[in-house]
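As you look at this complex, bear in mind that one protein chain is not there, while each of the others sits in place.
In this document, chain identifiers A and B correspond to the written order of the chains, with residue numbering beginning at 1 in each.
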Amino acid sequence: MDAYLISVMTFIGIWIIMAMSLNLLVGYAGQVSIGHAAFFGIGGYTVAVATVKMGLPFPIDLVLAAVVSGILGGFLGLPALRVRHDFLVLATIGINFIVVAVFQYTPALGGAYGIVGIPPIAIAGVELLGLGMLLLVAAIAVALFVLKALLLKTWFGVRLIAIREDEDAAAAIGINVASTKIWAFVLACGGAGIAGALYARQLGSVFPENFGFVESVTVLTMVVLGGAGTLIGPVIGAIILGGLPEYLRFLHEWRYVIYGLLLTVLVIFERDGLMGPESRLRALLTRLLRRAAAEP
Amino acid sequence: MAETITNIVVTGCLYTLIAMGLTMVYGMLRVLHIVHAGVFAVGAAVGLVVFQTLPVGFWPALFAAMLASGALGVAIYHIGYRWVLDAPRGTPLLVSIGLFITLQSLLEKPFLLGAYASAFDAPVGLPRVQLGALAFTPAQIAIVLSTVAASGVVWLVLNRTRLGLSWRALSEDMNMARSLGVATQRAVALNMFLGSAMAGMAGVLVAVYENAVSAHMGEVVAYKAFVVVVLGGLGSVLGAAIAAFVLAAFEIGISTYLGGLFPRDAIGFAVLIVILLFMPTGLLGRRFD
Partner (left out) sequence: MSITIERRTLLRGLGVAALCAVTFASPARADDTIKIGFFSPQTGFAASDGIAALHGATLAVQFANEDGGVMGKKLELVSYDDASAPDQAANVAQKLTQSDLVVAAVSGSYSFLTRPAAAIFQRAKVPMVAAYAVHPQITATGNYIFRTGVPSAVEGAAAAWTAGKLMKAKNVALVTMDNDAGAALADGFKKVAKDFGVNVVTEEKYSLKDKDLRPILTRIKGMNVDAIYANGFYAQAALLVNQLQELGIKTPVIGMEGFDSPKFFELSKPGAAEGVRITTALDRGSSNPLVQKFLAEYKSQFGQPADMVGASSFDAVAVLAEAIKRAGSTDADAIVKALHGIKDMSNVTTGPFVGFTEGGDVIKPVVVQEVKNGAWVSYAVIDDPAVMNLH
């Protein structure tokens, strides 16, 4: 299979994991964050340090990345208890900048030099490159998708949605808003950490500039465009926006003009996202699936 | 010390100009109006082009840039925001992001600004001013005077005109105001116009101050403007002005006295987060609902 296609799809798989994790926070818990790339970065740097400086093998580095990002994400949840809505949005952006500054100014993390020489994942001595890495990323993405779907069916999922709809009402009926919020941050940031871990392995290096405001905006865009608060929304958003720069290469230097226009138009047309509850795409796919199921 | 104070005054004025316009738009539409930074850059570009192609001085070019920016703001409302005002919060933000990406990418094209920065060496026709130990260059005086004038105009409109009254009504509750007969479309358009005109004014002043106009000059404004607006308390114009100077003072003060300890933006955000932890709705924040 075409190595370029595999590379593109591997990155899309990583964005899917990122978007799904952010969706937990934005779409289900209702906490808008434009700083998610910070945890993407924390996951990536954890893997970088674990592999390059400590020589740890897969999957220990991946687990570490998820745990470290998750715990630090929990700490981000603390200001979220105090600060809401657009104030929180800015706080999340601030956390992103501060985390990147820490990456950039901490010599132990490579400072401005980043960390290079991250080896590809090796399972039982076999290096995962190209197709192998793509399959691993896809497997993890599917597993996380299923886990998320199951999680949302639990009482935790119900609590999340209650908080999203009306935080004060949720508290009034006895939901522990603080604990639920913090857990939402832990899980979402842990998910971003997993995406970051895979990203670091795929690129072989991490630099502070990989994890900034622009990346956070991009992943939020994927979630909202796809349909925040739906299971399949972030997946669609990641496939479209993650792949669009590559699909549009034939437009050469007009790529991003069209990208911007397309984004604007798509989101005006489908205000709840492309896979939002009332969207045309969802209706179309449902019809097609029903017809396929109805055929004997 | 003197240079630091001058810098804080000038930077505070620039932050005020940018944040005031954003506060006006945000206050009315409740949109995270990130493309305000795109209008900022377009304003600078228009100012430069007018100054270079027409036999006019700096101030007429500035005025032209303000008109163009204002018009662009109204266009953005009609093309983008109008359709999604009652959509979930994320949707208008994405519209803004999409338009911002489009604007920046367009400005990069060779027939507009191109990939390189362009110089904007325009004499502002003002003298250097010495206030005790503080020295201000002509460009700096231009910034201070423009900010004072613009702030005055905004204050007047908001507090002494029917238009301002209708803006405040629409900010409180748009549907109620509309059903009470407020001329909504016109008021919103004028709000976008004035807020965006101020972005354009800021763009031209920054361009002349730094002697550079570039397609991506709005990239920092995109988030910095929000830091000021949020710090001030979202929707409060006075809050934005106070926050502008508080932020400038911290950023410049810490950078000057502690050196390159941390990037300036990170310092600014750290200050914001700390203040928000104590005052979750900003310095002058009203009850947020």
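FYI, a contact is a pair of C-beta atoms (placed from the backbone, for glycine too) under 8 Å apart; a residue touches a chain by one contact, two chains touch by 3 or more.
In this text, all values refer to a predicted model and were calculated from it rather than measured experimentally.
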- Note on the structure: Of B:7, B:23 or B:102, the residue that touches the missing chain is B:7
- Message: Contact with the hidden chain only, please: which chain B residues?
- Response: 3-4, 7, 11, 105, 108, 115-119, 121, 137, 210-212, 214, 216, 219-220, 252, 255-256, 259-260, 263-265
- Can you list where chain A touches the absent chain? 2-8, 11, 104-105, 111-114, 116-117, 129, 202-205, 207, 209-210, 245-247, 249-250, 252-253, 255-256, 284, 287-288
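Here is the rule we go by: only the chains that are shown with their structure count from here on.
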- Query: So in the complex, which bits of chain A are touching chain B?
  - Reply: 26, 32, 79, 82-87, 89-91, 93-95, 97-98, 100-101, 104-105, 213, 217, 220-221, 223-225, 228, 253-257, 259-265, 267-268, 271-272
- Task: Going by the contact rule at the top, pick out the chain B residues touching chain A in the complex.
- Result: 32, 79-80, 83-84, 87-91, 93-95, 97-106, 109, 223, 226-227, 230, 234, 261-263, 265-266, 269-270, 272-273, 276-277, 280-282, 285, 288
